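The complex appears here without one of its protein chains, the remainder shown in place.
First chain written, first letter: the chains are A, B and C, and each begins at residue 1.
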């Protein structure tokens, strides 16, 4: 016990010394951001549980939180915000499933955001059914040739590294013939096109792979074991989603407050039906917020709370209803506005964007299956036998 | 053409003469009702297309409508209201699938309501999945021994004849091992118990069959072909349902008018939210009524209109919402009333009874499958292979 | 087409319009003119075809289904009913001939003055449907209603719109010469508004039908998890509920159009019922059409969002469903208090 305590004190001292030293040598607000991240990595403060020289100090993982808090307080930028897919989803995958050589190759550039990452999982033919993907990777010497189409790729146009899922054995069951690669996005065989959404914005890309090359050394995990690797990525997706633009707004708080203020200023608040509609949204938003608070309290106490999928389901539907209510409060004024008014189109944009909330990050129907099966323990639907070869499954042409 | 016209005129004369003669010899308002139906049958005016002596006159079937209209106008009672299951659902089945001897045996007593009929189709273990029924009939000499439990049997406590579906081949696929019988309800091996519903009323019965006897001569249709026979019964069920007590009220009209009058008398009409709730129900009721009118217009013009299952779906949900709105309009007063007030409990009763509207006569989910598959042409769900023996299907223990 | 048009006539009209629309004419005004649709609902005395609201509703429904643009809606659903109610003889023949398009201002802040025998209007009209395109703009002010010719408008600002196929404009008038159409604008506008509601309900039915058809077709074609998605109850049951709502919407719109022809006394009630129901049904089916499509449904290239935009515009254009229900309440039983 006593020695544990001293070890603990010692670790804390080491950590705080390293942080202080980093801040002294590289004042966060004055150092270029990539240089700062590089210095942070080299000081062992990127992932403190990794060995010295690999971004860490070989200390307990929980110290990372203290490090991040201190650096943030000193004005340092967040690596995950600079390279959300790479740091938020890619690094947990790399560090868990990569070889030492791969970690050496990819960790530092991702952390410093000198290499931005993107994710090449979804395909037009397999949206909810991610594991049904069709992009093929075929052995070619000491690497693979990849052909197929990916979609909903955030940052695809900026990224150097793509986390790619490709089918390597079409005759295996669908989850068991997929391999995970890190592909060089800068090669000519990879074409990235912006994907315009219903709002007119292009937050995402389509990616066309035509005989693109990936060396076998960039394969993460075993051949045909990519679904297992991708689980780590997907488990970290929610964390990252909250950082990406256009996600579901925090419930309660600003959005509803603005709606109430708007309704008061236009007089809609004096209309009992519109007012009730607004208050319904207020109540829904607050109740979801309470459930999130409760979940946090329960987690802190080590008890199970409401499931994340359930909350995502509730929030996505809430936001669609909220935006619709906002449009109703405005009436005609929300559907036609002076082009000179820079915010005139905001309600229309919000309404349109919200329609995607119940699709992105798992459609509501898929989430209902997840919650129904995992939380309520209801049986899965009958479907093709689990050992059906992917090539024998009915699918989109 | 000319001879057709004369035949036509001749048939009309024959029909009108027979009707006039019946009314003369058996004044409907003065003749005991069973005696009148007997005379109607013997005059060939029960089913005019059947041969003379069998309840008909060997004329075209469409004359029946004229006959019924004239008799109704003269004050005659309706045979279907006296014996709804027997006349409304049983006779169409008997006349289509029965042997001449069976028709001779059962037609007249059913028509005159000297023998009341009931239906023994539903079972506790197979509600929506009628064809999954478990009641067994086993050969025993020149007849069958029947054991099992039936439920939701209207008039079971009064009926002499039961239309029974029983499983005769458990190893055949579920639709192909069922046989249709007419069973004597008065035997001791048939026990009828009233089934109390959530309202406290008992509109239906449970029927327990314990080694009950049915002669093979009372089998309708071929052995194991009972599902085919039952289709005729089920197709005529909707007609009968509208006559049975407790069904879905006619939409629009009185129920909503009363709700509006009630809301005005209590002052609830002055509450913008309650008023809007009531008007929503008014709009829904009217719109359903318009769709029924449109369906009738289209049918009259020989064109397809909204499907019956779709309208049943809409009406059942409408009535549940209507009763809930009525309860909201009353507030506290609907949940507690003076026992001396004979109508004080009506709103509560209406609310409770309406919950069954979306279950009886096909649950809403089963109707959605029917409409989705038959009207919209969507594919059926995968399930057990259609040739799976009934005995091999998972089912309620 | 006489008002005694048969079902067969109406079916032929529907087929003709649908075929024409399906041919993909980009200039909707020219298309409608070529088919003689501008005069379809106008009396023969004005050079129209003498068709009734039921015939015009067929055109609005088919145009809605195809999400057509152009000034046809503003001309036939807004302006023509006003001119008819006002007994106009000047503009209607030219509208019937398809030579002139027109619109009606719903939101005006305009004053009229008489100057040397000419009426002159000054002020501003907001969110005028087809306001930048219509040849004639009908402007209410006080109890009067005036017609202004497009050339006399001093300034037109095309607005940004949620639904680009329903262009709207702000119009500024600066002593613009105007023709007095009627001094009884209140009654004329109230009556014309009912007909506009009937036309909009028909259009909503067409848009909703297109959404439903699109969603059903996709549900039959799209595979996920080794199954056509329409075989999943979540999708199948949703589509059935939408189909039911659309079926009821069709009945409501048709009943209102029928009343416009056969029983105008019931039109205030029936047009409000149709609007209250059709607006909500259309928004619902347009939203869920996107959802059934999943990812592809939220892309710009897919048409689902264009129907969704139209649905949202239509929900508020002639009053919200709640406002129509308020009208219905008033018709069924006036409230004692002044509570809104």
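We take it that contacts are C-beta pairs under 8 Å (C-beta built on N, C-alpha and C of every residue); 3 or more make two chains touch, one makes a residue touch a chain.
These numbers come from a predicted model, not from an experiment.
Every shown chain that the unseen chain touches in the whole complex is listed here: A, B, C. Among B:64, B:78, B:102 or B:365, only B:365 touches the chain left out of the display. Looking at B:142, B:332 or B:387, the residue that reaches the missing chain in the full complex is B:332.
Across B:122, B:135 or B:154, the single residue that touches the chain missing here is B:122.
Of the residues in chain C, those that touch the hidden partner chain are 232-234, 237, 339-340.
Mapped onto chain B, the interface with the missing chain covers residues 122, 124-129, 132, 151-152, 195-198, 200, 270-274, 320, 324, 327-328, 331-339, 344-345, 348, 351-352, 355-356, 358-360, 363-365, 368, 381, 383-384, 388, 393-396.
Residues of chain A that touch the chain left out of view are 260, 264, 269-272, 275-276, 278-280, 282-284, 286-288, 290-291, 293-294, 301, 303, 306, 310, 313-314, 365, 368-369, 371-373, 375-382.
One rule holds in what follows: only the chains that are shown with their structure count from here on.
The residues of chain A that reach two or more other chains are 272-273, 381, 383, listed in rising order. Looking at chain C, one finds that residues 227-228, 232, 235, 322, 339-340 touch two or more other chains.
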